[in-house]
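All protein chains but one are shown in place.
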Amino acid sequence: MNALRRLLQLAATLFAASLLIFLAMQVLPGDPAEVLLGMNADPVAIAALRTEMGLDRPLPVQFASWLGGVLTGDFGLSATYDVPVTDLMLERAVVTVPLAIMGVALSLGIALPVGLIAAIRRGKGADRAAMGLALFGLSVPNMWLGLMLIYVFAVVLGLAPAGGFPGWDSGVGRAFGALIMPAIALAVPQAAILTRIVRTSVVEAMDEDYVTLARAKGRRLGPAVLYHALPNAWAPILTIVGLQFGFLVSGAVVIETVFSLPGLGRLLFQAVNQRDLMVVAGVVLVLVATVVIVNALCDGLAAWINPRQRTAATA
Amino acid sequence: MRTALALSVLCVFAVGAILAIWWTPYPVDTMAIANRFAGPSLAHPLGTDQYGRDLLSMLMVGARTSLGVAAAAIAIGVAFGAPLGLLAAASDGIAGALVMRVNDIIFAFPALIVAVILTTSFGPGAMNAVFAIGVFNIPVFARLTASSARRILALDFIDAARLSGKGKVRIALEHVAPNIAPIILTQATTQFAIAILAEAGLSYVGLGAQPPSVSWGRMLNEAQTLVALAPQLAVWPGLAIAVAVLTVTTLGEALRRRLDPRFQRVRVA
Partner (left out) sequence: MLTVDALTAHAGRTPLLSGVSLRLGAGERLAIVGASGSGKSLTARASLALPPAGLTYGGRVALDGRDLLTMSEADLAPLRGRDIAMIFQEPATALNPAMRIGTQIEEPLRIHTDLNRTARRERVAALLERTGLRAVGVGPERFPHQLSGGQRQRVAVAIALALSPRLVIADEPTSALDSVSAAVVLDLLVRLTAEEGAGLILITHDLAVARRAERIAVMDAGRVVEEGATAAFLKAPKSEAGQRLVAAARLVLPPHPEVRADAAPHVLSAEGVTVMRGARATVRDASIAIAAGERLALVGGSGSGKTTLMRAVLGLLPRTGTVSVHGTPVVRPDEPRLRQTARLVFQDPATSFNPRHSVRRIVTEPLYRSGLSRREKTRRATAALAAVGLGEDALWRKPHAFSGGQRQRIAIARALIAEPEILVADEAVSALDAAIKADIVRLLDRLTRESGIGLVFIAHDLGLVRLLADRIVVMDDGAIVEEGDVAQIFGSPRHPATRALVAEAEALA
């Protein structure tokens, strides 16, 4: 029942978002047919193309046909390249998706242990050091971090390429290698934010009586936190991970520019410059949908691990 | 101590930014190719860039853009978000739910995406950054205001005021607003720090301030191709961003600590 309501809400949000994106593309001064054929094209040819592209149909029909296409995996044709937007995006997603996953994994991999240790060692040296570092970490813009990494590791030490992506055909190792520095630049600010969230949530749970009771049962501080505080800290942590995902997506798009990675971000910026509407709409929709879905997943997961919600039906 | 330091650093940034409206040590819109890539000197404390422009002057003008865009964006977020949140809290029926659903939808659009859409529609410019970051902040403040106001509205002193014959508006002004203002102010500080980072990101990828106007993010972008040749060009604007964000965050945390904990659960020792 609850899950069904969440799903309906998710669908409604996605629908509204796609409608917003579609409408935003309509206020453009340019005409896609004109862009395709050039400014000096024959008005008759433009009109013919408009008909062919379905641009002369009423807006609701156009929206329905676009959305219908999207639902079946057809995002339309790129005006610049005259190829399906879906193909363009798939080609670029093989860079962006691994980058984002590496970024999330890295930031969680740093934030969970560090935040947990900081919470357990609350007020002690380790906590202060971790929190100080986190404060710096979240203040550093990730494109600058990327630039500095390039300067140190590519320019000065010559250990890594300054950017670019050799493609997965050139070997998984090389491809991954090209993504390591971008992933670090992407992950550090996120890790800093998450570390603070993990620490706060765990500390909050640590102050609860049931953690003291666990220690009164004979658990030592570490296990008491691990078994009792952490399970109750998951929900706020997950919620923040979901909310931060939008920043991560934006970060990934920016980082692709820093490292000249041919990902969705670069595709998006090219399309913006070339006014390639179908591509802009497609990429924007994909990014927004990802943010919405990840958010909903995190929220759902946070609710699911809470027995109060999970057992609501049987209570 | 840490707060005092942060406050003075912020003052330096603010004075630099405001001063830059009328005066900078050197003009930033004229080139002096002969003097390009100069190292730090008395004449140019931070050196010059690839066109011979004074980096300190550039940073000052950049501060104006970055801090100005961030401040304007937060102002939009608070000005629209706080009343919406209050409305949602006061009308717990359909209107409230509707406000929150619209919020969720707006929240799905990261500032960068909004900037992309605005840039596609209206061409690039600093105003896009203001709107994009501002729009993104509306739901942030709406949610915060709604949840804080709901918490206050559930307290007994609200009923005491109702029993004294006070109306909704008066209660909102006398009892709700003063108690949620510090919470909103603190959040505004945090969001301001995020907005500085967001503005830098947008101008870096070309969705924000455009040449010839100067911003920290654009300076980073221009420094990128020269990073092997003149890394200092990338160091200074990055440092400016980081220090500004660090300062504002530190201040926000000081505010949060001073924020009245009287509504928090009192623990029996």
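Order as written gives the chain letters A and B; numbering starts at 1 within each chain.
Note that a residue touches a chain if its C-beta (ideal position, glycine included) is under 8 Å from a C-beta of that chain, and two chains touch if they have at least 3 such contacts.
The model shown is predicted, which means the values in this text are computed figures rather than measured ones.
Interface residues of subunit B facing the missing partner chain: 155-157, 159-166, 174-175, 178-179, 260, 262-263, 266-269. Annotation for subunit A: contacts to the undisplayed chain at residues 122, 207-210, 212-221, 228, 231-232, 305-308, 311, 314-315.
The rule is simple: only the chains that are shown with their structure count from here on.
Note: centroid distance subunit A to subunit B, computed from Cα atoms, is 21 Å.
Here subunit A touches subunit B in the complex through residues 9, 12-13, 16-17, 20-21, 24-25, 27-29, 135-136, 138-144, 147-148, 150-151, 155, 162, 189, 207, 246-247, 249-251, 253-254, 257-258, 265, 268-269, 272, 275, 277, 280, 284, 287-288, 291-292, 295, going by the rule given at the top.
On subunit B, the positions that touch subunit A within their shared complex are 101, 104-105, 107-113, 116-117, 119-121, 193, 197-198, 200-201, 204-207, 217, 220, 223-224, 227-228, 231, 234-235, 237-238, 241-243, 245-246, 249-250, 267.
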